[in-house]
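Structure record follows, encoded as structure tokens.
Left out: one protein chain. Kept in place: all the others.
Lettered A and B in written order, each chain numbered from 1.
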Amino acid sequence: MFKFIIRRIIQTIPVLIGVSILVFSLMHLVPGDPAQIMAGESAPKEQVENIRERLGLNDPLPVQYFNYVSDAVQGDLGNSMRSGRDVTAEIGARFWVTVELAFYSTVVAVFIGLIAGVVSATKRYTFTDTAIMIIALFGLSMPNFWLGLMLIQWFAIGIDLPAWVPFISDTSWFSPSGWGSFKQIVLPVLTLGTGSAAIIARMTRSSMLDVIGQDYIRTARAKGVKERVVIYRHALKNALIPVVTVVGLQFGGLLGGAVLTETVFAVNGMGKLIIDSIQARDFPVVQGTILVVALLFVFVNLLVDIAYRYLNKRIDLD
Amino acid sequence: MSHSTEHIDNTRTAVKSPNPRLKNWNIVFRKLKKNKSAVVGGILIILFIIIAIIGPYITPYAPQTQNLVNKLQPPSGDHWFGTDNFGRDIFSRIIHGTGLTLMVGFFSVLLGATVGILLGIVAGYYGGRTDSIIMRLMDILLAFPGILLALAIVTVLGGSLVNVVIAVAISSIPVFARIVRGSTLSVKKLEYIDAMRALGASDGRIIFRHILPNITSPIIVQATLNIATAILSASGLSFLGLGAQPPQPEWGAMLSEGRNYLYNAPHVALFPGLAIVAVVLAFNMLGDGLRDAFDPKTKE
Partner (left out) sequence: MTSKPNSYDNILEIKDLQTSFFTKDLEVKAVDGVSFAIPKGKVLGVVGESGSGKSITSLSILRLVEEPGKIKGGEILFKGENLLEKTEAGMRKIRGNEISMIFQEPMTSLNPTFTVGQQISESYIIHEGLNKKQAKQRSIEMLKLVGIPSPEKRINQYPYELSGGMRQRVMIAMALACNPELLIADEPTTALDVTIQAQILDLFKNLQQELGMGVLLITHDLGVVAETCDYVAVMYGGQVVEYTDADTLFKSPKHPYTVGLMQSIPPHDHDIEGDLSVIKGSVPSPAEMPIGCRFAPRCPFATDLCRTKLPALETDEEGKQIRCWIYSDEWDGAPEVNIHANKERTT
């Protein structure tokens, strides 16, 4: 196990290097001269040249890359072109917002997805199963930015419904924007979590069906174990093993999905920071934020792999 | 005795369908036809293709025609899906956008799949160093979660629909490469591939004549499902203002405009979103059905 962890960590090193090269290239592939952008279009040549010198843009690319990485390792990701502030500080203020958003969404997705998947599997081929799977298919096929808008429409703005419609739509329930209070958190979390909930539900269902057909489930029944206990203790524990990987990947994926959700709900997280900075052509911030999100994703995947390995150890037959 | 019956059986099936591959396709097609969800998905896709081809000729309004007097009208007999902030007919714009959406989905997958398949097959077939270099590169691309890689690429290339196709294609390369590599490894183990090599067949011939035809099923399934994801990503990028530029009737971009009118004209955001859901749903349904149909474990 320890060996595996070490090996897995060593394996991520080339990925980290690759990610940093890619992110570094980003700034240099973008059309236009960053120094010119920083100085402003009408700035005199000397000033542009000064900035270029200061940023080290005249150095050969490998030197620039090396400087970028060694600065990044020390927590220095350069300065924002727009505000002049430290990129690390810009990100730092928003890092936890995105992590929170992704984390809450994962929790909600796991909760809904697991229950839906287990119910679907135990009631296989019934109306309930079909209904859950159709809803999941919709959840999977919905653009989350659209879902977000619809939720805002329904729960934060309110629509006039004829009296006979048995639904309630009210403006006061949730807030359409921002992050922090419960009212603000609910809608973005639902928006971001729905797709993952659908994926987890489908995964759980097929994993449960696999497990329910196994011999050891019959053994448990033959022992006189209650059906509920057979499902939730004997079957679910095994069915969860493949689901763990999916959950981990989902958490990572949600970090990316947060870009859209944060934009829709005006949540000041890393996703919105990326979009705002792209629009302002503030490339050091784009670069730094993408790097941080990618690193976070790699780290999460590392943890998931280790967890999966740990859980899976027991079912290795040979 | 049992020997001879076996022999007869073999020859009989051999006479029935000389090409075993053809026989498998028949089974897959039969299974697919029995899968209601897949059939619905397939019909929907055909319907959308028809709409994309002939729709633009029969829409009640031109997609770009502005009519500021009639702006932000709710759905009515004249404007089935209402009008947007420029008074353009949303229904007509959605019809005109169908082709854009399908083409973005199709071409980004075509491009991404082609590159991914080549990389995956080369990695799986040659193994060793080549394999680890290619797969490490794929790992690097996979380190960017969800839409982030496409976002970064579009940032570099600049916002346009073509660049969105390229960005989405690049971000779908690793998925295909991984799947194809896995399948190639399992096909490579088959004895007849060794036999081919012993007979002096070139690598190219073995790869294209013998390995590729044997790994088509996972590719088809993945491609179908990936069109769904590609459409979602592309519309997302357009929604963020990084893809299709106004006045193109791209659904994601239309949604983005509708965002500003949630208070007084909710239909502007509603219908383009429903259109996206319908197309993506159709590809997901067909993809799920294909996966089951190709799975030898599912019964006919």
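Throughout what follows, a residue touches a chain if its C-beta (ideal position, glycine included) is under 8 Å from a C-beta of that chain, and two chains touch if they have at least 3 such contacts.
What you see is a predicted model, and the numbers here were worked out from it, not measured in a lab.
Contacts of the undisplayed chain with the visible chains, over the whole complex, involve A.
Touching the missing chain, out of A:Phe66, A:Phe111 or A:Tyr216, is residue A:Tyr216.
For chain A, the list of residues touching the undisplayed chain reads 214-216, 218-227, 234, 237-238, 241, 313-317.
Here is the rule we go by: only the chains that are shown with their structure count from here on.
Within the complex formed with chain A, the residues of chain B that make contact are 37, 136-137, 139-140, 143-148, 151-152, 155-156, 158, 228, 232, 235-236, 239-242, 252, 255, 258-259, 262-263, 266, 269-270, 272-273, 276-277, 280-281, 284-285, 288. Looking at the complex, you find that chain A touches chain B at residues 14-15, 18-19, 22-23, 26, 29-31, 137-138, 140-143, 145-146, 149-150, 152-153, 157, 159, 252-257, 259-260, 263-264, 274-275, 278-279, 286, 290, 293-294, 297-298.
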